[in-house]
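Below are the structure tokens for one structure; questions will follow.
Every protein chain of the complex appears in place save one, which is left out.
Chains here go by letter, A, B and C, matching the order in which they are written, and residues are numbered from 1 within each.
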């Protein structure tokens, strides 16, 4: 018999939808000790919160996130609001003893993130940050192949996250749809929004980044603010790239931009090892490319692995071989793992503590870009 | 306010899962006049039916499909059982005034399908056959491009459906997992299972097939029957290919097999028109390939369209550009359209009547292969 | 010390160029006992023959092919003229004791081809038909993989040759550039021009074709004749497809057309075996796709083999790994093998005798299409 776990969702935007969908689906596909119940959704505008609750089957809605925290029936607080509000909500939830799922990036900066880590750890509540791409089956498979030692010594890690949706200077900043362009809400631009994903995956795959050297650019210097209607200076980074050294001696090259015409959400990574290499991209997320130098030379080539068979990570839960899953499933896997571990009293990666490390790299990247110099990273 | 519509699902196999998932998701993403309620699931084995009901949230379960039909609370009967049982259930459901969603192929043969059409049309009940691939957004987009006249006169239609799961002679026939290899349950092999999909899409895209010339093969002649444990002659076609002429003068080439090593569910089609061509495959179902000869010659090439933007068919309901959906979503779209049309009193394609035409082509294909000669098709 | 071998080239069209280029290059890359000398080129128009001789370095030119045959200094006669003239020239050359390289298809039909085989075999002269695609390294590699038994039992062979250059009704028939559309010069349309290549490769890879069932179509029924200026009925097949059975029990599906918008010269084949599959296409001729089911399941996928390393067929002669060769190189390999075998007194495949078999399949295909029925093929 599954135990009910009451969810309070804060934020009804894009991420609110992906998380709600995950809660609704997870028990249909995974055999779990817990069953999430959509207890309450919270958002700033009452009519929107109500409509969201109706569409997704939340029992109630509110416009005050503190009510979610104060509600004794709530077991799990799910934070899907802009980055600048993560800390306050998460720390309040922790103090109230709630389990927490927080959207990425964890915080506006490392200092804030560190404070959050301290609070959740002191409270001893289960905590997870939604770096969902780790749980795309092909990405999880990459981790498995690395852990099995198939690649041997790693020489290179390369990751890009390319988009093209802000090329027009007419795109505003701020507001519900475009808060990611407003430095006050987002903290940074592509660094926190996109590179944070790349960094999370990279350190999971390849260990700590030791030092970075970055550059950033803001191509469109001023944009209208959606809330004030005024043209304001743009404070975020439109593009950011950095070179780095990992602790294992490999070299990294990371780049993100929202000015790469033709790419909507092209997160790619490639890992080159002594024996084998791996490549993946989000536009065809159900495939993993793999090259193994130990193959017979006359049949050696990049393999396009269609990650749909039942022996692939998570894929025994879904359909039959050849039938692909999509973007949303990474969130289902995240919830499934979280609920599974909750029952076992085990942490689920990436915890707040691990997300803090990603934040520290982001901070170093932004600082390096500002100074135009290399920056060492301390994870202490 | 959405009106509830009570669903009785008959069959808890692979298709039962895809349909249940669609019922659960559809109102979260589509704004519809109806909301399906999972009322009852029916299957042969009680413990499995019970487990299925529990997993998906069906209010009840039964092992007797007649009880589903007789239940006055049921509005919609959903038939997800082996092909040889479609007719009896569907006709009983029609006579009981239920809306019907039936898995493909509609029947064991054209004669049976015609009888079913007559019964549902006499009963005047809404009816839909689950040729779900029509509603993969890229496939729907292909239809739109053809209807807009972008291809001009069509010369060629080519479709394959390649699998590799029955190459081993150890795979049994019959039973829950492998009834598709048992001619008594399936009626035919790849023709009804796989080519029926290709034919449905092709006639939707390109009009009636006028005549066919086919060949079939059964590579593994005997297999153990999963129910009897005895080695029995295999009655199905392992592979089937046919050439055809469409009424619009274009030529068709269709092939299906379960002996194409390396392909799990590789449904592909390509359409060559005077001005433009289109190609698609199920292994990367979120892409459509398009070539337009009217492009400037120096930038002319096959375009790989990542069908994820909001102006693509159905895609305004899902995520953001660049984030792909998967196989299961075609079933959600199917239910969404069915519910939408139900409210409007409009039929939803493909109806039983349209599926009969696909059945007639399948019959002609099998008959042609048997005779080794061309066969004309009459849709009267 | 290399021995000189004097070449008489008959025909200065597209194929005359590919062969001349091969003669010029072969000794720069292959270590051979013979060195071809461009002795004479023959063509219908004197000024063009002269210009061709000048451009390629032929010592002389003529407009009378009989002079080439009669010239005692000529060792090798190379026939690059339209199909309807192959027989007369080849038989005269054989009788004059010349080695012969003849463009494909060997003849207008099997009867003529058989006569040619008898004459060359009686004369005992070295003879080779230019089915050059066999010697694209990736295609040769495919043969090697099959011969090594990597695929196991073969179930399917599929080949297409798709073009789009005759879609416009304004393209004329006949004359130097478009004789391939004139049935008198070409004998047939896509069957002899394109499917002959597919059949040659298929029988080399997979053994004899036992029976065929074909259909043809002529989409544009009348075209102006380039020589007469008159609109004349088109006698060739614009499109042809056929199903077949190979002697080894596998099934074949072949299709060719000049009405596949977007494809210039898309010769593709795919072979499905019990253990492994192979696929190739001419638009990226330096790659071979290979899938091996015996790979570890979690890293199993289609491999894209970049056929450029030195252990690949012919590739030790060219550049360095990663640097691709192109279309023209298949002709260089053909000449290299021919010269190598000449010195050893060994035949070079495909001989006239093997090309006769391809011709017999073409005949059966055209006959089957005409009758609308299956046709058995006798190679006696």
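Just so we're on the same page, a residue touches a chain if its C-beta (ideal position, glycine included) is under 8 Å from a C-beta of that chain, and two chains touch if they have at least 3 such contacts.
No experiment lies behind these values; they were computed from the predicted model shown.
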| item | value |
| --- | --- |
| Hidden partner chain, touching residue among A:276, A:299 or A:312 | A:276 |
| Contact residue for the chain not shown (choose from A:24, A:51, A:171 or A:243) | A:243 |
| Per the touch definition above, residue among A:28, A:48, A:67 or A:158 touching the missing chain | A:158 |
| Where the unshown chain meets chain C, residue by residue | 14, 17-18, 20-21, 24-25, 27-28, 55-57, 163, 165, 263-266, 282-287, 306, 308-309, 318-329 |
| Chain A residues that touch the omitted chain in the full complex | 151, 155-156, 158, 162, 164, 167, 213, 215, 217, 219, 239, 241-243, 245, 251, 253, 255, 257, 259-263, 272-277, 291, 293, 302, 372-374 |
| Missing-partner contacts on chain B, residue numbers | 141, 144-145, 150, 287-288, 290, 292, 295, 297-306, 309, 311-312 |
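Note that in this section only the chains that are shown with their structure count from here on.
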| item | value |
| --- | --- |
| Same vs different contact residues, chain A with chain B, by half of numbers used | same |
| Distance between the centres, which are taken as Cα means, of chain C and chain A, whole angstrom | 55 |
| Separation of mean Cα positions, chain C and chain B [Å, integer] | 42 |
| Whole-Å separation of chain centres (CA-atom averages), chain A against chain B | 36 |
| Multi-partner residues of chain C (each touching 2 or more other chains) | 302 |
